[in-house]
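One protein chain omitted, others in place.
Right after this comes subunit A.
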Amino acid sequence: MALPGAYLEAFTAEEISFQAEDELITIIPRRHIQEMQLAGWKLPALRPMRRTDVPLWLALLLKKQDRCSIVFPNWMDEAVLKDFVEKERVEPGFSSLPWFWQPQSAALLAGASDDYTGNLDNIRQLLQDLREIRQAKVRQGITLVNESHMQMDGLSLMELNEVRPLMSKTMATLQKLHQ
């Protein structure tokens, strides 16, 4: 088979991480790195201490080789995450976290935690809180599913993907009942 059936309903977590790895992130190179021709783009020569935006996969790879340190994105600041958690608690909708906030934060914390300037335990906790509050909202939202459409602004790809098979089947069944 070209593709196992399960792959046609949703993405795997690995496939979502793969997609997230093309998001750009700022690095501070530690050593000089020559210009490189890659698929359809040129990585400019990297100079020490000069901030450059590169795709996440490249940042993590250079980090592993000890060639750069990674600048964590703004939204992963402890203060900003706290705001997000507060808002998430109070407001009925989903706060506008990045489309790939889960795989992105997971990859950064796994591969570059020593570049984080704040308290790691605290942001791990805040990320976990965010996930739980949002998950509870998703579960509540499922009761609102109807046969025609559903608006889910602010939901991230990982979260969408988790409920996708259930929602798509429910909607399809409701559609049939309506006809």
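As a convention for this text, a residue touches a chain if its C-beta (ideal position, glycine included) is under 8 Å from a C-beta of that chain, and two chains touch if they have at least 3 such contacts; residues count from 1.
We take it that contacts and distances are computed from a predicted model.
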Which of "Integrator complex subunit 11", "E2 ubiquitin-conjugating enzyme", "DNA replication complex GINS protein SLD5" or "Multifunctional methyltransferase subunit TRM112-like protein" matches, in UniProt, the chain that is not displayed: "DNA replication complex GINS protein SLD5"
Where the unshown chain meets subunit A, residue by residue: 1-3, 7-8, 11, 18-19, 21-22, 24, 33-34, 36-44, 52-55, 57-58, 61-62, 65, 67, 147-155, 157, 160, 164, 167-168, 171-172, 175, 178
